[in-house]
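Only one protein chain is missing from this complex, and each of the others stays in its spot.
In order of appearance the chains are A and B, and numbering begins at 1 in each one.
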Amino acid sequence: MDLLLQTIINGIVLGSVYAMVALGLTLIFGILEIPNFAHGALYMIGAYVAFFCISAMGASYWFALVISIGALFVMGMIIERFIYRPFYNQPHISSFIVAVGLIFILENGALVLWGADFRRITPPSNAIFNILGITVTSQRLLVIGFAALLIIAIHFFIKKTRLGAAIEATSQNRDGAQLMGINTGLVGQATFGLGTALAGVAAVLVAPILLISPVMGESVIAMAFVIIILGGMGSFIGAVIGGYIIGLMETMISTFVTSYYTEALIFGVLVVILAVKPTGLFGKEH
Amino acid sequence: MKDALLEGRNISKYFGGLQAIDDVSFAIRKGEIFSVIGPNGAGKTTLFNLITAFLPPTSGEILLKGKIISGLKPYEVARMSVARTFQLTTLFEKNTVLENLMIGQTATREMGIWQSLFGGRNKRSMETKTLERAHQLAEFLGLSVEEETQAGLLPQRAQKQLSIGLAYAANPELLLLDEPAGGVNNEEVGILIDLITRIRDAGVTICLIEHKMSVVMNISDRILALNFGKKLAEGTPAEVCRNEEVIKSYLGDEYAAAC
Partner (left out) sequence: MTVKKENKKRLIYGFLILLAVSAPLFITGDYPRHIMVMCGIWVISSMGLNLILGYVGQLNLAHGTFFGIGAYATALLIQGLGFSFWVALPVGCLITAILGFLTGLPTLRTKGHYFPITTMCLGISIYYVVARWDALTGGASGLFGLPRPTPIPLPFGREVAFESTVSCYYLVLFFVFLTLLVIARFTRSLVGKRLAAIRSNENLAQAVGINTMRDKVIFLSISTLIAGLAGGLYAAYMGSLMAEQAHFLGSFEMLLNVMIGGVGTLAGPIIGGILLPILTETLHFLGNLRLVVYGILLILIMGFLPQGIAGGLRLATQYYEQRRAAK
């Protein structure tokens, strides 16, 4: 029973990470019209930026988090403007290939700067809580809580603010939004920055629990794709709910069935669902 | 209808809550030029998409020579001798005119993969025949001079001609043309009408979507008028343009007077 509860908590932690990453990816998908392949690599960079702040500059965890958010927001904006935008008029496959180039640059850049060894970030607090008879570290609670707050905040941002409305309009119909006077270039950049920063937050939050390495983004991005495909590309709700579901599935399968072939199993589910319903579960054709 | 080449029986198409086609029945006779008219959004292109299986009907059936074809895949319908053009001129833009006309013949003459690897004389003969027919088609279309030009670089009128030729390449029995005169000026319309009538004279049944009423009234044998997905009238040009509902919703009094 204890094991089950522990697994569920871990599942929600992982699900929080996935939900944030998938949400960021969905926001970007609305602008880019394809999912940003390099999203996982940027997630990884977010963790390393924080690591750099803490280890080289002696900054506190929270300061490092803020820096990481800012850095990733700016990176996202630059990448949209100078790397992806020149290819908007070309077939989508060009953007995919460009993304591969970006992954090359980011992953190997991290490898060159920090090496292949795993790195650690110490959590801001080592407190331990006792919930329902099992021990939970404060960092885990932090991840769950922060993620939930952030997701709700973004929901309100999109639905209730003018910039949020502009983002929604631009992602649904770029030309139409432009005709309405929205500066789609700037909005697109800002959205990209926002989505990328979300990934950064997820990475920094989870870094004290899992370890940092240049390839940490790879399995995350694969899962994020599974999530948004299953949840329907472009669906906010699909990304969030899908994130938590996949996170729970992954930890449950790892703990109780097999830790060897978890990814393959989840991926198999994806393929089966796609074969039956090619637009995903909450499918929204873009 | 007995000698119908293509028949639609009680076809309806819903997109979610939106009804694009509502209980439309019609029949196209062999050898005629059959036009579909109606305001924008009336469902004309949707009807074409249903006939050529790019969309499945929500209910109703489409029959080709008495056999049900609704529910097939688009390439299967194409292989049953039904060809089409698209509203936005659609060509294989990076290929030359000649190559487009060769690709267009796939429905009747397709090279197998094994054959392309190991075929000897048969392979060569198929390629020669395909190339020859492509030359003939280019001449028929009046595009012999531009044979080696990339399709995407042709002027608008030539692109329209090529898209018709692309559909005609496989010798279809039924040819569906979606606004073949769209975006073409009045002088060049004559060239396209000439092409269409020459194709009809070669024995092809033609179904046409067109907004230019002069073209429609001029060459059509029969007309189907749609509005809001519903059928308003079906009959000869004279019958249709005297139909009150058609006049009210689409033609306007000036055209009625011109009938």
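The criterion applied here is as follows: a residue touches a chain if its C-beta (ideal position, glycine included) is under 8 Å from a C-beta of that chain, and two chains touch if they have at least 3 such contacts.
Note that this is a predicted model, so its numbers are computed, not measured.
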Remark   = Per the whole complex, from A:Ile34, A:Val66 or A:Met252 the residue touching the absent chain is A:Ile34
Task = Just name the one of B:Ala107, B:Leu137, B:Leu177 or B:Val246 that touches the chain not displayed here.
result = B:Ala107
Task = Among A:Leu5, A:Ala59, A:Ile83 or A:Met252, choose the residue that contacts the chain missing from this document, as touch is defined above.
result = A:Ile83
Query = Which one touches the absent chain: A:His92, A:Arg120 or A:Lys159?
reply = A:His92
Request  = Could you list which residues of chain B touch the chain missing from the display?
outcome  = 52, 54, 73-75, 78-79, 83-84, 86, 90-95, 99, 102-104, 106-108, 110-111, 113, 116-117, 123, 126-127, 130, 166-167, 169-170
Task = Please give every residue of chain A in contact with the chain that is not shown.
result = 34-35, 37, 83, 86-87, 92-94, 96-98, 100-109, 111-112, 218-219, 222, 225-226, 229, 233, 260-261, 263-264, 266-267, 270-272, 274-275, 278-279
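Here is the rule we use: only the chains that are shown with their structure count from here on.
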Rounded Å distance, chain A centre to chain B centre (Cα mean) = 47
